[in-house]
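Of the protein chains in this complex, one is absent; all others appear in place.
For subunit A:
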Amino acid sequence: MDRPMVEIRSVRKRFGALEVLKGVSLDVPEGGVVCVVGPSGSGKSTLLRCVNRLETIDAGRIKVDGELIGFEERDGRLRHLPPARLNRQRQNIGMVFQRFHLFPHRTALENVMEGPLIVGGVSREEARRQAEELLDRVGMAERAGHYPGQLSGGQQQRVAIARSLAMRPKVMLFDEPTSALDPELVQEVLAVMRDLAASGMTMMVVTHEMGFAREVGDHLVFIDDGVIVEQGDPREVLADPRNERFRAFLGRVL
């Protein structure tokens, strides 16, 4: 049997006295698109941020492509990975943020070149060629020389997706990628994500876009209060939600 690309096992995470994740287990198969939904404060973004170790988990295990993230097991004990090896793991995991976080002092092209050039050790010409290709893929080739401040939110988010793809990640994490956008700019970003899913990219998407989840997602997970309350095929689960809280949540967002 194929092992999943992302394996999340009994993950717990607390911020001070507040336990945000109370034992979450979830698999993302290779090439699969898992959408994570839930009310704000439910822990869904925290779960995503644990996968590339922007947050350190308190209990459980997370593996990407079979490799334990952030830790190594030696002599039967778990040890934190040294920073250099954690950085190497992160290169395999793309992350797209709600607020884009493009580097404002670099052009769109330079933003996409930055990772391969600085972290990947790719030559400047190769990084540029690859960045131009990726910008073309997200429909931003014409604005390659623009600074982020000169782009609309949707355009910035498409550049941010290209920036993550430039590292050739094995999995892409999306943290509410359309929540900071004006409504008319949402579709252009979702279109890029749809293409990406169709190309076979493994994706984990925290979102409020139920339409996207139904149409593109292979699996839908509803998180509330730090636990997975309901999950399954998006079309079935959205058509016939069983859990009371999930139903109430859908009533609010749909």
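Heads up, the rule we're going with is that a contact is a pair of C-beta atoms (placed from the backbone, for glycine too) under 8 Å apart; a residue touches a chain by one contact, two chains touch by 3 or more; residues count from 1.
Criterion: contacts and distances are computed from a predicted model.
The UniProt record for the undisplayed chain lists the protein name "ABC transporter permease", from the options "Aspartate carbamoyltransferase", "NADH-quinone oxidoreductase subunit N", "Sarcosine oxidase subunit gamma family protein" or "ABC transporter permease".
The missing chain, though absent from the display, is touched by one residue of A:K13, A:R128 or A:R163; that residue is A:R163. When the missing chain is restored to the complex, the residue among A:G41, A:P104 or A:G200 that touches it is A:P104.
If you put the hidden chain back, the residue from A:N87, A:S123 or A:S199 that touches it is A:N87.
From the set A:L68, A:L81, A:V119 or A:M210, the residue in touch with the chain omitted from the display is A:V119, counting the whole complex.
On the side of subunit A, touch with the chain left out of the figure occurs at residues 52, 54, 83-84, 87-91, 93-95, 97, 99, 101-106, 114-115, 118-119, 143, 147-152, 154-155, 160, 163-164, 167, 185, 188.
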